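The complex appears here minus one protein chain, its other protein chains still in place.
Labels run A, B, C, D and E following the written order; every chain starts at residue 1.
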Amino acid sequence: MKRIDLFLNEREANRVCKALHKAGAPGYSVMRHVTGRGLAGEISEDMDFSGLGANAHIVAFCESHMVNRLREAVKPLLELYGGVGFVSDAEPL
Amino acid sequence: MKRIDLFLNEREANRVCKALHKAGAPGYSVMRHVTGRGLAGEISEDMDFSGLGANAHIVAFCESHMVNRLREAVKPLLELYGGVGFVSDAEPL
Amino acid sequence: MKRIDLFLNEREANRVCKALHKAGAPGYSVMRHVTGRGLAGEISEDMDFSGLGANAHIVAFCESHMVNRLREAVKPLLELYGGVGFVSDAEPL
Amino acid sequence: MQSSLVLQNLVSAPVLFFFLGILAVLLGSDLEIPSPLPKLFSLYLLLAIGFKGGLELAHSGLGPQVVLTIGAAVLMSLLVPLSSFLILRSWLDPFNAAAIAASYGSISAVTFITAESFLNVLKIDFDGFMVAALALMESPAIVVGVLLARVAASSADTVKKSQKGNIAWNEILREAFLNGSVFLLIGSLVIGGLVASFSPTGLTKMEPFTDKMFYGALCFFLLDMGIVAAQRIQDLRRAGPLLIAFAILAPLVHAAVGLALSLALSLPQGDTLLFMVLCASASYIAVPAAMRMTVPQANPSLYISSALGVTFPFNVVIGIPIYMALIQRFVPAS
Amino acid sequence: MQSSLVLQNLVSAPVLFFFLGILAVLLGSDLEIPSPLPKLFSLYLLLAIGFKGGLELAHSGLGPQVVLTIGAAVLMSLLVPLSSFLILRSWLDPFNAAAIAASYGSISAVTFITAESFLNVLKIDFDGFMVAALALMESPAIVVGVLLARVAASSADTVKKSQKGNIAWNEILREAFLNGSVFLLIGSLVIGGLVASFSPTGLTKMEPFTDKMFYGALCFFLLDMGIVAAQRIQDLRRAGPLLIAFAILAPLVHAAVGLALSLALSLPQGDTLLFMVLCASASYIAVPAAMRMTVPQANPSLYISSALGVTFPFNVVIGIPIYMALIQRFVPAS
Partner (left out) sequence: MQSSLVLQNLVSAPVLFFFLGILAVLLGSDLEIPSPLPKLFSLYLLLAIGFKGGLELAHSGLGPQVVLTIGAAVLMSLLVPLSSFLILRSWLDPFNAAAIAASYGSISAVTFITAESFLNVLKIDFDGFMVAALALMESPAIVVGVLLARVAASSADTVKKSQKGNIAWNEILREAFLNGSVFLLIGSLVIGGLVASFSPTGLTKMEPFTDKMFYGALCFFLLDMGIVAAQRIQDLRRAGPLLIAFAILAPLVHAAVGLALSLALSLPQGDTLLFMVLCASASYIAVPAAMRMTVPQANPSLYISSALGVTFPFNVVIGIPIYMALIQRFVPAS
């Protein structure tokens, strides 16, 4: 089993979740109000009042063979809007 | 060392934390306001005003030999109320 | 590639982030409003109104060879203020 | 007559903001009232309504009319879950039937407040002690709901022995009486009564907060309720046509029973509307929070979407003016 | 004259709280208004300003003066992005130029509100229908901005074919008209108008919420805007001197054009100030949220820091009194 961690702007989180779901992810969890730093510089919660928001952290656990499909679903969005993704090993509890 | 990730309804989070503590977990961390999707469908923050809340994400790092005890403490609650759990490898920093 | 997870008081989170950045971390993400339990006992969001806050969860993904430098940057702060850190394996998506 | 009442209700600010919220979802706007702001308004409304009810109760005292009315309200909060359960059991399992039944036995404070605003616009008086009835209808309905789930479950033998006696009375009573919103409402009621009796200067100082802001805060909260109710609409597909029919017919039937009881108690027009609304409305604040813990086998999307997605908009938009039209027919204006 | 106006503006509570926020950041204080509290104030201000505008629009009606003024405002929201784009293109890529242009074509509701407060202090009247102009200037500027980005991008062939037709009209219009803040503002405007026309008793009940609290809530929100604006200052280094110059000169030029149009429409002094401020201000609420989705290639720190870090403080602190001084010179007091 694998764990996928995505970090991207809150405003795009819904789109990424829909893409995950459509690609067959068995489930996912979303944490909003995430701040941080990456290639695009520092991201804070300052602009939250405008609807722009900070980052979201999306976690999806799936079977190892699904990773490729989810990657293909998510990568174009990360490339267009910015954001990063990581994979690691996991087991069901 | 192992890392346990649990996702379940906020309203049960306290119970699960108490169960972890009682079973001997050296510590845990809880993130609330987690949205997501699983077997029970989509979970949003809509009903937060009612005290029902969204999901919580509980992380507990522990020695590998503890995993069984924590699993036994937590599994019945996940079965009764819903929620999922995963384990992965980790090391102290 | 490695994943570093830090849990510490919100009030020190900025310092730790600066230390990570200065030590060359390619990026990091911060989740605030984290509650939990550790050596210092239970931490809740009760005192949030005072500016004291609850815990923060900082995640940084980095190349394996960077872990030592980030550890050195972060450890003294964790020792002074309290908090815990863990490392695990990961890959870019 | 009736159509003009419906219209008058439709152009009131609270109902219009409720529509605006629904419209936002239907059109796909990203308008949201982020958590925990809706909780701020819901806590505020409960505190304010309780406080005002308490001080009016202190003024009116606990005369026989007051006690009888409250008693009738509590009776309804015991009977409605029982009758609803019997009906819902015909197509639902005991857990879901019990949770939904509890919801319809309990009340919706926001529907009540909207009815009060409607009476204000019509310049029809009502008594403050009706808030006490509101406050006392939540807990009994929750207790009955949980007991129904237990009894039905154990007789149906669908659960393992070990689970049966699992959750103690202790927990049922805590969820019924100490649920945050029930507790705040009852607590504010008592505080309002104490302040009115012993420290009247405090009343004028609370007034700008509990009174003046009330209508605007209600509009804001209803904007959010519109958003949330509209988001529940897609859950309705899962609920099925029988439950949707129940969610529209139950308020009408319960309001009619409420009207009959009000006539028996010879309540004036304003109190009758509030009594009918208490009977007709279904809880989506206290009950879901309580059922989640005590009847985890029930599916929250069923009891929330019927109470919040159907019965609530129905009452707020058409129910209240319909009840008023009935009242103007049967209850003499005082 | 002018310096006394500047001073009078500087010692008003909203502007002072704005300074306090800036000072907090400059001195390194940890003062923060945690999310989502700023959103609460921004939702409240939009709701209140829309509601009040709607009821005044209902009173004044849609006479030719009203329609012409609103038309002129919409015209400005189409022309300003075009002219701004042409200028910005001389040193910026099409995406960033388009996003910034959209921002300057659109408006800042808080700048508008601050100008209203300033007029109140000076005891100069203004018309409620100006809020309608405000509400209708957001969407056209967003549409023009997105179209500019598309056209420029496809002619410059900097994007892959596949990306070109990617985002449908559908999405542009949703971001332009259904963006949460635009939607709430227009919705509240309509509700205010309906309530004023059909349910006047509702107005007095809304008044403590939408009117009385307004000034204080504005102060609170400006405290946060001061903090946020000051935090943007370090982004300005990345923006470069040309963009900073643009962010100061654009409001002056657009205000001058607004003055000319107002004279042509023979608007009274108060309305002229509001019209100038609409032209001069740049959006940092609706536009960033819309551009992020529709022109993701643009760098948010550029359009946010110019609109919020430079133009907004400039208008609030010096712009408004300067425009007023010009008005007192050119527009006869009524």
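In the analysis below, a contact is a pair of C-beta atoms (placed from the backbone, for glycine too) under 8 Å apart; a residue touches a chain by one contact, two chains touch by 3 or more.
Note that the structure is a prediction, hence the values are computed from the model and not measured.
Trainee: For the full complex, which residue in D:L68, D:A152 or D:L194 touches the chain that was left out?
Mentor: D:L194
Trainee: For the full complex, which residue in D:L10, D:L122 or D:M206 touches the chain that was left out?
Mentor: The single option touching the absent chain is D:M206.
Trainee: From the list E:V6, E:L20, E:I233 or E:V317, pick the residue that touches the absent chain.
Mentor: E:L20
Trainee: Please identify, in ascending order, the residues of chain D that touch the omitted chain?
Mentor: 36, 39-40, 43-44, 47, 51, 174, 178-180, 183-184, 187-188, 191, 194-195, 197-199, 201-202, 205-206, 208-210, 212-213, 289
Trainee: Hey, which chain C residues sit against the chain that's not shown?
Mentor: 9, 11-12, 33, 40-41, 44-52, 54, 80-82
Trainee: Tell me where the left-out chain touches chain E, residue by residue.
Mentor: That gives, for chain E, the contact residues 7-8, 11-13, 16-17, 20, 23-24, 27-37, 40, 117, 120-121, 208, 212-213, 215-217, 219-220, 223.
We adopt the following convention: only the chains that are shown with their structure count from here on.
Trainee: List every chain that touches both chain C and chain E.
Mentor: Chains in contact with chain C as well as chain E: A.
Trainee: If each hop has to land on a touching chain, what is the smallest number of hops from chain A to chain B?
Mentor: 1
Trainee: If you count the contact pairs for each chain pair, which pair has the most?
Mentor: D-E
Trainee: Any idea if chain B and chain C meet via the same residues, over half in common, or different ones?
Mentor: Both copies touch with mostly different residues.
Trainee: What chain lies farthest away from chain D once each centre is taken as the mean of the Cα atoms?
Mentor: Relative to chain D, the chain whose C-alpha centre sits farthest away is C.
Trainee: Can you work out the whole-Å distance between the CA centroids of chain A and chain C?
Mentor: 20
Trainee: Roughly how far is chain C from chain D, going centre to centre by Cα mean, in whole Å?
Mentor: 45
Trainee: Hunt down the residues of chain E that sit against at least two other chains at once, touch-wise.
Mentor: 34, 36, 39, 179-181, 289
Trainee: If a residue has to touch 2 or more other chains to count, which residues of chain B qualify?
Mentor: 31, 33, 88-89
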